[in-house]
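Only one protein chain is missing; all other protein chains are in place.
Take a look at chain A:
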Amino acid sequence: MGRTLAEKVWDDHVVRRAEGEPDLLFIDLHLLHEVTSPQAFDGLRLAGRKVRRTDLTIATEDHNTPTLDIDKPIADPVSKVQLETLRRNAAEFGVRIHSLGDVEQGVVHVVGPQLGLTQPGTTVVCGDSHTSTHGAFGALAFGIGTSQVEHVLATQTLPLAPFRTMAITVEGELPEGVTAKDLILAIIAKIGTGGGQGYVLEYRGSAIRSLSMEARMTICNMSIEAGARAGMIAPDDTTFDYLKGRPHAPEGEDWDAAVAYWRTLTTDEDAVFDAEVFIDAGSLTPFVTWGTNPGQGAPLGANVPNPEDFEDPQERIAAENALKYMGLEAGTPLREVPVDAVFVGSCTNGRIEDLRAAADILDGRRVADGVRMLVVPGSVRVALQAVEEGLDKVFTAAGAEWRHAGCSMCLGMNPDQLAPGERCASTSNRNFEGRQGKGGRTHLVSPQVAAATAVLGHLASPADLKPADPAANPVAVEA
């Protein structure tokens, strides 16, 4: 019988298989950041162990890093200790690290792909649930806990329980103005936040094939919000074109050998998935969340739902609680929900295409009075590229704040936080209570919807905007 993509990658990494034991898998790439690694290193130290493969391990600082005044000492003492601990551990154990101020610094899931380290058919782990991002390359990538981080550091392997496979087939063409973010929000709303539990998802079909690598990363990034262990997309020419020439991509004969192998990484015709979901791309519209989990979403043109309309009693209670927390009335058109803040960034939508999309809309327009807009590139490289293209000027001329790279307001571990009761349209991935700051209210949106919302001051799509007025934005006049 044929095998799925996920099964092929799994099989190619089995170090040891024994009756009654979980498979022991080899890990090709181990990414580290400051929050989930300290106790793992401490464990190694106590046991007198080394990092087995420093050449397959890389660390970056992201969760706690400030996005302003990055040349000054870090104000928050806990953040400071975590960052200093990572630096010390990296030095002691010989692990490559990209610290604040380094040109390769950034959100770990943006840095791996842009360096060309994330490659098809590899196993990738990180003590971070959004490691699923790397599945966009046809890698088997998943988040792990701190004790597993220690296990991988010491052995470069991980004993893993078997998974089930789910195909998510998206056929057709995404309509104008509908993005990968809208698609993944619609998928999560359809299968639910627990719908992917125990599964590795494979996104396939013509709509997926036509997506760029960055859009594919947006999709795979949020697999975890459907409860999945991982999300994957089979590699193709789009993948190979993205990788070619990146610092860590194979070269010469290695490149040819790699591509030959990568081309075998597709699900066989006769392979069977444990579950299948079909989505018609043409039926989708911009999608936003109204609640406090990523599955509580609806088309932008819809109204805030009425909890009474949920048949499942659990969902009804969840909806009631969510509306209370979000300060929303059932029946309010989503387009009429006003916001205080807009955040463009994160490992979901903090890459160059995302910034271009947002800048494109802000060019010749202004952020509405009373709305604070933060644009935080996912990495220093993304920031440099944006500056080269003049996007930073578009943002600042429109009245948005252009910040330094990091996780920032995605989780508010650094000073970028919402105040209690503040409402934010955010391109990040989690709208949990308090995620962006205690009492803060989050609506997950695409970069396009985020930018249009910033201009109008309420949830909106670019189609709702009047034509841009060059006089409103000095940069546009110059250009």
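A few points about this structure:
We adopt the following convention: a contact is a pair of C-beta atoms (placed from the backbone, for glycine too) under 8 Å apart; a residue touches a chain by one contact, two chains touch by 3 or more; residues count from 1.
The rule is simple: contacts and distances are computed from a predicted model.
Per its UniProt record, the hidden chain corresponds to "3-isopropylmalate dehydratase small subunit" from the list "Cytochrome c oxidase subunit 2", "3-isopropylmalate dehydratase small subunit", "tRNA N6-adenosine threonylcarbamoyltransferase" or "ABC transporter permease". The missing chain, though absent from the display, is touched by one residue of A:93, A:240 or A:261; that residue is A:261. When the full complex is taken into account, the listed residue touching the unshown chain is A:56, out of A:56, A:302, A:330 or A:384.
Per the touch definition above, the residue from A:100, A:117 or A:298 contacting the chain not shown is A:117. Across the interface with the omitted chain, chain A contributes residues 15-16, 24, 26, 28-29, 38-39, 42-43, 46-47, 49, 52, 54-58, 78, 81-82, 85, 96, 116-119, 122, 147, 150-151, 154-157, 159, 247-250, 254-255, 257-258, 261.
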